[in-house]
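This is the structure I want to talk about, given as structure tokens.
As you look at this complex, bear in mind that one protein chain is not there, while each of the others sits in place.
For chain A:
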Amino acid sequence: MADKYSADTIITETQKRISNAFDVFDHESNKTVDVREIGTIIRSLGCFPSEADLHDIIAELEEEEPTGFVRYEKFLPTMTKILLERKFRPITEDLLLQAFEVLDQQKKGHLEPEELTKYLTQEGEPFTQEEMDEMLSAAVDPDKNVILYKDFFH
């Protein structure tokens, strides 16, 4: 039972995963997706690219004359490479916890919604208001009205 998966199998499985994820966003069933959905598709396959990373990838995927759409024939090889090379690895929980702790300057053990909002909408690769609202709705403890970030991690 040693080498169950040959390299070929892995590649085929990977490509089928990519194909499925692509299909979810291929609304007209013509093997194209809106370029604005590329980020979502890549992330749904388990990658954690930054916005800057995505920018570069999209530049690679677009046609010479940008149509606003990305074709599957271009997406597949690029995405296969990303997955096989394990680019944009997940962020470890330790690192993430540290990140929250950095923002929690007063070492309170939690973050106020306003604090988090300030950082995430002004620093780094800023959130849109919509993204911020969504995150708050998921992250804020409604009783205490704070973000108990330690609870996100096991």
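The criterion applied here is as follows: contacts are C-beta pairs under 8 Å (C-beta built on N, C-alpha and C of every residue); 3 or more make two chains touch, one makes a residue touch a chain; residues count from 1.
Here is the rule we go by: contacts and distances are computed from a predicted model.
Engineer: Write down which listed name, "Serine/threonine-protein phosphatase", "Regulator of G-protein signaling 7", "Cytochrome b-245 light chain" or "Methyltransferase type 11 domain-containing protein", is the UniProt protein name of the chain that is not shown.
Structural biologist: "Serine/threonine-protein phosphatase"
Engineer: Which of these touches the unseen chain: A:Cys47, A:Leu61 or A:Met79?
Structural biologist: In the full complex, the listed residue that touches the missing chain is A:Cys47.
Engineer: Can you tell me which of A:Asp23, A:Glu62 or A:Glu112 touches the chain that was removed from the display?
Structural biologist: Of all options in A:Asp23, A:Glu62 or A:Glu112, contact with the hidden chain holds for A:Asp23.
Engineer: Can you say which of A:Ser6, A:Gln106 or A:Ser137 touches the chain missing from this structure?
Structural biologist: Per the contact definition at the top, the residue touching the missing chain is A:Ser137.
Engineer: At which residues does chain A meet the chain that is not included here?
Structural biologist: Residues of chain A in contact with the hidden chain: 1, 4-5, 12-13, 16-17, 20-21, 23-25, 28, 39-44, 47-51, 90-91, 95-96, 98-100, 102-103, 119-120, 123-127, 131, 133-135, 137-143, 147-148, 151-154.
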